[in-house]
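Below are the structure tokens for one structure; questions will follow.
Shown here: the complex without one of its protein chains, the others still in place.
Read from first to last, the chains carry the letters A, B and C; within each, the first residue is number 1.
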């Protein structure tokens, strides 16, 4: 069992231009999508809680890039990025934020409850830690059927202190389930810094208590995230059991739209923003000659158009049919 | 932080005859008390669940011997031994098992809910893991007041897989609370062997996840238990924070009186019984010349009389007053 | 027709459904090697193997979550929570996940799990004797079943396992040993259908689970006094089938609602409210309720007897709604 901080080696396809540009496009899409969502929120088109992952795009995109289409994803309430990176239609995701019938969850769930059966994206969940046992259960289903699908379960550093995390990881550990637990460690659970909430601040060290490998990686390096998660997912697929990966990253925006951010300094935030992972990745693409500014700018334009189209679609979409209020409470009422 | 299996060194007073005979007397008292309780159960004088710790007496006695009178104890439902070793009156403990007004909990709680304010014995709790957060809370009270009292929280190997265990140990770890978590690892949670329920079968290893020392000791050696627990309790008293000690032991009887024991072999049980810790301790006392057979036999007689007296007292005691049914639901109804 | 116990009826339902449908499997604490804490699952491990009869750690949150996650992917898990008291450590999974997964994501997913658990108990004290069914009956998205007879237990459990919605299936510790006729041929009892267990023209007694038996005993008592009580067994608590209750009230004009739960905010409150709402003009007297006294269950035998409802109390309540002073009797008519 390896528990050290370890750099991942690039996979062959990670050197291919198409793939690299895809990763860039996805990170940009998430960034732009969330910036626009924030605008629409202030306009009142989106309500309730809106949790942005701006700054965490590499962890969003790298994890999804490591999966097979039939692998399964469980995420928490900060999951616009996971949904988009998984290939869900930006129109339908934005429509969900708007509470429209055309939304991915038919407007019933909103920002915190994005899901798509077709994409094996089993939901955003808003009870911290509450989805982790569900993810273990789906991994159990794969083991039960002898399927080689693998489950990826995403949550934050704050979630590791919930009883649900503990019970689910122990179950995965004792039953050797095909699942990878991916923690976005952005150093805060709402306004509580990890050292004020966790006896052990290096999340990967928790893995040892469940007899599974734990790794800590740079969550702001999309290639490292993809390579490491893929390695752990394939390990699970090969029947070698569960694992935990800690992706070190940072949230540029507040916890939700309501956050006064009294708990961290402007300097701290600025330092991270100065190392904006999307800017860094673009520079890398240019420096390594993968693509030139013109190509990359074209992607920016393309993403811009996609997001504008998504907002227009969401805005023009109809609300759910009032007569459908009781639909989906029961399959057989 | 030390996480190795480590032998404890005898403390000075542990070489004194009075102390050694006290430990012997207490282990015998627990053994005899529980054997008689089992008889009274089959007679129907005791009902509900009755969980015997026969075979685990050294862990019961060693932990209690390590505490100051004003330290605090939280235990689970298998706690006759802890209650007696803590100095609670065998009459009142037996009366509680009989459901009498003279019982330690006035007959309201029964075998699973022994408690005594005077002895800082805060209860037997029957929801597995459920008392661990309470124990952490009392340790918090000590820290709050600047008191040097320390809390000892006892539970079994099965309890470490509950969410409550995880949340409480993390809280104790991050707040550096004055508490010692003592696990009686008897290798089974009801009929489920530890390797079938726990991803990590060496319980002490869980401590690392909470940034506290974990130790594994021979729970059947009363002197090792006392010395190790005392060391950890004094460590907590000195402000050095929480710790976890795994006491390896074995339950001779079934989980409760109803247990058909289909899950373990007669051989396994016999092997442990062959190393009966009370017999071993007596031999040691004789071999080391601490006491001779006559002295020790006198203690056996004395214990026998104490238990018979306790049974008689319990049997002759009155049931609670029917008019008192609603007492203690509220302090201010 | 064969006369079997309630325990055997539940076991037969589990076994037949496991034989019928490969997707059905069991998970829970000590359901396998131990043989089931109430011996309900005895023999199933031997017949179906460890894949389909899964002993779990003491992790109720993980048990329910894992069952739900497996169900989302198409399996048919039957999770056993040893007693209803322990559902409390898993109730977030039940209320925030299981009950909402179908609705919250706009109908994309289903969560067809059965949560088998056990209410009631004797001499087990406050935390082990509860009847908490109302906590589940209040929740949209759940179905709640509480059978009183072997026939209903078998037929309703088979229906529950086949249902596309999640079902909380509440057995009763004191009913396991009771016997009743069960057809040799395959049958199911539909969820959501109340059942008249005894015909009578003078007064209606509404009950469920073990209280249905007490109601029938009370009815026999009343018959001796020339009073013919009709006994309506709700069988399902959610959805609540008031039809047979209202029909009965239309004929008897007098009702007693019986539950083993606490009266305040219990199951009977809803039943009584519905009756006065929907049959106001049929009522010649207020709907009375018979329930457990509002105390945490005491261990002491005499206090516990006073705490739980009895057939005698049902008789007295019936006489009261009939305006008959206890002792006196009437020529029915």
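Miscellaneous remarks
As a convention for this text, contacts are C-beta pairs under 8 Å (C-beta built on N, C-alpha and C of every residue); 3 or more make two chains touch, one makes a residue touch a chain.
Because the structure is a prediction, the values reported are computed rather than measured.
The chain not shown here is touched by just one of B:14, B:63, B:79 or B:105, and that residue is B:105. Among C:288, C:301 or C:318, the one in contact with the hidden chain is C:288. Within the whole complex, the absent chain has one touching residue among C:126, C:205 or C:290, and that is C:126. Within the full complex, the residue among C:23, C:76, C:158 or C:238 touching the omitted chain is C:238.
Mapped onto subunit B, contacts with the missing chain fall at residues 72, 74, 103-109, 113, 115-117, 122-123, 125, 127, 130-142, 144-145, 163-164, 167-168, 170-171, 174, 327-333. Of the residues in subunit A, those that touch the hidden partner chain are 47-49, 99-101, 107-110, 112-113, 125-130, 158-159, 161-164, 189-193, 196-198, 259-260, 262-263, 319-320, 322, 324-326, 329.
Against the chain not displayed here, subunit C makes contact via residues 85, 88-89, 91-92, 95-96, 99-100, 103-104, 125-127, 132, 134-135, 137-141, 238, 240, 261-262, 264-270, 272-273, 276-278, 280, 283, 285-289, 294-296, 298.
Note that only the chains that are shown with their structure count from here on.
Comparing the CA-atom centres of all chains against that of subunit C, the greatest distance is found for A. Averaged C-alpha coordinates give centres for subunit A and subunit C that are 42 Å from one another. Between subunit A and subunit B, the centres computed from C-alpha atoms are 46 Å apart.
Measuring from the averaged C-alpha position of subunit B to that of subunit C gives a distance of 37 Å. Within subunit B, contacts with two or more other chains are made by residues 161-164, 196-198. Among all residues of subunit C, those that touch two or more other chains are 56-57, 59, 61, 89.
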